[in-house]
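Let me begin by presenting the structure, written as structure tokens, before commenting on it.
Here the complex is missing a single protein chain, while all its other protein chains stay put.
To keep things simple, chains are lettered A, B and C as they appear, and every chain counts its residues starting from 1.
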Amino acid sequence: MRLKLGMVGGGQGAFIGAVHRIAARLDGHWDLVAAALSSDPARAAASAAELGIDRSYENYLDMAVAEAGRADGIDAVAIVTPNHLHAPVAEAFLRAGIHVICDKPLTATMAQAEHLAKVVAESGKQFILTHNYTAYPLIRQARAMVASGALGTIRLVNAEYLQDWLATPLEQTGSKQAEWRTDPARSGVGGAIGDIGTHALNLAGFVTGLQVTQLSADLTSFVPGRRLDDDAQVRLRFAGGAKGLLWASQVATGNENGLRLRVYGDKGGIEWQQENPNVLRFTPLGQPTQILTRAGAGSWPQAARVSRTPAGHPEGYLEGFATIYAEAAALIAHAKYGTPLDPAVTAPGLADGMLGMRFQVACVASSQADAAWVNV
Amino acid sequence: MRLKLGMVGGGQGAFIGAVHRIAARLDGHWDLVAAALSSDPARAAASAAELGIDRSYENYLDMAVAEAGRADGIDAVAIVTPNHLHAPVAEAFLRAGIHVICDKPLTATMAQAEHLAKVVAESGKQFILTHNYTAYPLIRQARAMVASGALGTIRLVNAEYLQDWLATPLEQTGSKQAEWRTDPARSGVGGAIGDIGTHALNLAGFVTGLQVTQLSADLTSFVPGRRLDDDAQVRLRFAGGAKGLLWASQVATGNENGLRLRVYGDKGGIEWQQENPNVLRFTPLGQPTQILTRAGAGSWPQAARVSRTPAGHPEGYLEGFATIYAEAAALIAHAKYGTPLDPAVTAPGLADGMLGMRFQVACVASSQADAAWVNV
Amino acid sequence: MRLKLGMVGGGQGAFIGAVHRIAARLDGHWDLVAAALSSDPARAAASAAELGIDRSYENYLDMAVAEAGRADGIDAVAIVTPNHLHAPVAEAFLRAGIHVICDKPLTATMAQAEHLAKVVAESGKQFILTHNYTAYPLIRQARAMVASGALGTIRLVNAEYLQDWLATPLEQTGSKQAEWRTDPARSGVGGAIGDIGTHALNLAGFVTGLQVTQLSADLTSFVPGRRLDDDAQVRLRFAGGAKGLLWASQVATGNENGLRLRVYGDKGGIEWQQENPNVLRFTPLGQPTQILTRAGAGSWPQAARVSRTPAGHPEGYLEGFATIYAEAAALIAHAKYGTPLDPAVTAPGLADGMLGMRFQVACVASSQADAAWVNV
Partner (left out) sequence: MRLKLGMVGGGQGAFIGAVHRIAARLDGHWDLVAAALSSDPARAAASAAELGIDRSYENYLDMAVAEAGRADGIDAVAIVTPNHLHAPVAEAFLRAGIHVICDKPLTATMAQAEHLAKVVAESGKQFILTHNYTAYPLIRQARAMVASGALGTIRLVNAEYLQDWLATPLEQTGSKQAEWRTDPARSGVGGAIGDIGTHALNLAGFVTGLQVTQLSADLTSFVPGRRLDDDAQVRLRFAGGAKGLLWASQVATGNENGLRLRVYGDKGGIEWQQENPNVLRFTPLGQPTQILTRAGAGSWPQAARVSRTPAGHPEGYLEGFATIYAEAAALIAHAKYGTPLDPAVTAPGLADGMLGMRFQVACVASSQADAAWVNV
């Protein structure tokens, strides 16, 4: 069945709003029918017209009320605002009985996050957090491989997320993207650690199933005048004894969107890179490394379930994002209309978001204490 | 504006039909509202129901007539049948005044192709052939680079399209995909040369702008009992003196969908591989090789125009295919509704298809003459 | 035991002479004690002094006679002159009873080659031709894999040797290396086809064990004024039905020393690239591709026998060349002093050289006949 989607944020010039719209369309589960695309009413209306969205609202509060009151109202809202608005917008829609699909990180502050957690619990509605990287087919497979014991006991986890787009003081040159991401009032306590470090953490946890117990973080603002960290180096200790390194940087010159995961166990190891995501390197200890490809020889059902094309036909970032929307559709249709639910459906949600917030806060606390160990 | 799409072929179990549907949805230009998904009426109906398509037809002739007669009839039809049906289906819709988006190769036989060419000309309608690989952003850039003289005079062109899915007699095991692709009655005179060789030829021509004048082809059916070629090695001579090699194989063990292009000029060279399409290697003669990335440093406007995400967020096969549908939408909206047309819009069409047919026929003729040179 | 080596050619400024000297030293089997390093006596003497070679000769004829007459005379001579001198120099030493290690190609002309073949046969001496690429450990392994049936019946062989150093008329700018390699009087009938094409042919034959029966060659001189081919595209037919493509080019902009081999059989395929020679990709049909590394998991005894360091410690061009000298030492010590010989020792020799000459001549003949098929 097709569901009806609303959107808050994501007007002209925003990157992630366009991504959510493509992701919602790609598998045909959603129609975008309502939106409050900008806090600037003129811009909101112009954006909606350009996108052919029938119901354009001047603010999200009106939208939540109006949509809840319509027989053909939206089934879910996608929240693609800067971080500090995630919580109030989500609350408005959840209180109105509307399911939520929210961009990460969860909120700008821990207080917001804790409040939102209560609201979600009280609402009984679905809350999907778009940690899209967990939806790459070979990441699904990697998770299944770890769970199956193919790597043995995990010893080492290395997650990197390296970019260079903030290697200069871009926020001082009028870049909207750079401005809010380096502004504590809109982003929260974390810069790189929040924007991309949470993705790396989420990916590592998703694949390994391991729980971080302690961390030690060293955050740096390399660019003069920058108010949030643009480099974060975090040591992780996991329950059970595994150790990890997480490195998130937005000043690593020469890296575009270098999310990379390496997991080494006592029976095998895997390596994966987001920029060429259709390949997973797997080394069973003492045997040659195998190149596992999405949908190719050596692919697992968990990868096939979220693949759309045969091996050798590269799927990328938007397909992974679309899988989040497909899984969200399945969960919300099940919740709202009772459609049957494939037990394999999984999507990141509130718990992932809360962990991301606790992680950010712990990193900042650790870094302020000169990288002391902090419990998570 | 949103256009209305119909589809012929592409019922349950077909690969390319699903690809066309995703491609049509991805950018939001098309609504799929009518279809004749299978020549088996029950299967057609079931497929349409599963896909939520309102108007399901038992055969394409009825569909063409009915849709032409409706005020809300389709703006274009997507043809995703086996090759031998491309011509009659296209003719039915063109005669009914409906624009056509057709999978490649153009037709199964040269006679069909010539007839279709006349029908297209008489119809005055758009005819788009989905040579999707030309829509990869870095292929658009490569074409612009060659045209700009960045490579100097082109000397050598090497196009490979290597697969291994037909390395065994798969067509004897019940594989629908393998059956029709190895059946002369449904595929035409070419096996690998038609199915994938035409893609390689089209890509080479699109990027270099060079015209093939002569070729010498050596086609082989390596798998016992196979009726069409599963390996094709073709030497190309281009107007102006450049030389080329085109190798299409479906028995190259270890290759999934290995389309690769290399172009060497007297001032520079480029290399590109479809399986990791967000990277283009460019070597200005005597300088270090540069890694040009889609939407990254060194990307050109021609790549940016058909990109959806920033550098490092991999786009793949479906995005390229979607660009064909986006360009088709622009062309058809312009033709039918007079919407303004960006002069940069380009899409493969009848001429590409005719060249592909002449190429196939010439390859078969050359091969039968022990790889003698044949004019194209 | 240590053997005594002489050298003809390879004075100051020559590339390949220095390579032979390093190769001879690397494993400690040879002492270079005598030389005629240049046809220019002053240059010969200066070069010898610089290299600390005790016995320097003004010409190779004197050297052959003198060394043959000494109790401590050389065991073998290394010939590293331009091609047209290989035959007379080799003859002088063979007639004097001295074993020969000769750079490839065998000679400049077929007549020289046939004469030399007789001389070698009459001499009963070892004649080693330094087709060094066959000595890479993973090439030895690849050969063993093919022989073992791991790839099944070979269907396709693709050998490329791409360079770009002659993309401009370098021979007109005073480059000694470029001058003789583009001069028919010193190189023979083949340009790229002789200089590097013979390496590619030799490598393909070494690995596959297949015999070329027919070829069709298209040779081109792209650079204006060049007298020999700088690009050679050759179709190969092998006994048993396998087909091959060999592409040798010295104008492929962006390629340094791109020797690459791909072999596809009905049970598996392999891919190897000389520029990163410690890796061999192997795909058993229907299974994931394996990354076989020199001396790593998945390496075979045939690779280990000619490896010097553990996996991950890259060995390169000079090590392969040194293996030729090590094998030559074993063969010559056995022939001359009766030392025991490991049956695994193998080195390219006269037969390889004769095949290379027939290949070149056939390529030129075919190309002159517009790429007609020629028997080899």
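Please note the rule applied: a contact is a pair of C-beta atoms (placed from the backbone, for glycine too) under 8 Å apart; a residue touches a chain by one contact, two chains touch by 3 or more.
The shown structure was predicted, so the numbers you read here are calculated from the model rather than taken from an experiment.
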Touch criterion as defined above, residue of B:Ala147, B:Ile291, B:Leu341 or B:Ala369 at the omitted chain: B:Ile291
Full-complex contact with the absent chain, from C:Lys4, C:Arg95, C:Arg308 or C:Arg358: C:Arg308
Hidden partner interface residues of subunit C, rising order: 1-2, 15, 18-19, 21-22, 25-28, 51-52, 163, 255-258, 274-278, 293, 296, 308-319
Those residues of subunit B which, in the complete complex, touch the missing chain: 281-283, 286-293, 296-298
For subunit A, residues in touch with the removed chain: 151, 155-156, 158, 164, 167-168, 216, 218, 220, 222, 231, 233, 235, 243, 245, 247, 249, 251-255, 262, 264-271, 281-283, 285, 289, 370-371, 373
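Just so it is clear, only the chains that are shown with their structure count from here on.
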Inter-chain centre distance, subunit A versus subunit C - centres from mean C-alpha coordinates, in Å: 55
Between subunit C and subunit B, distance of the C-alpha-averaged centres to the nearest whole Å: 43
Contacts with two or more other chains, residues of subunit C listed in rising order: 281-283, 289
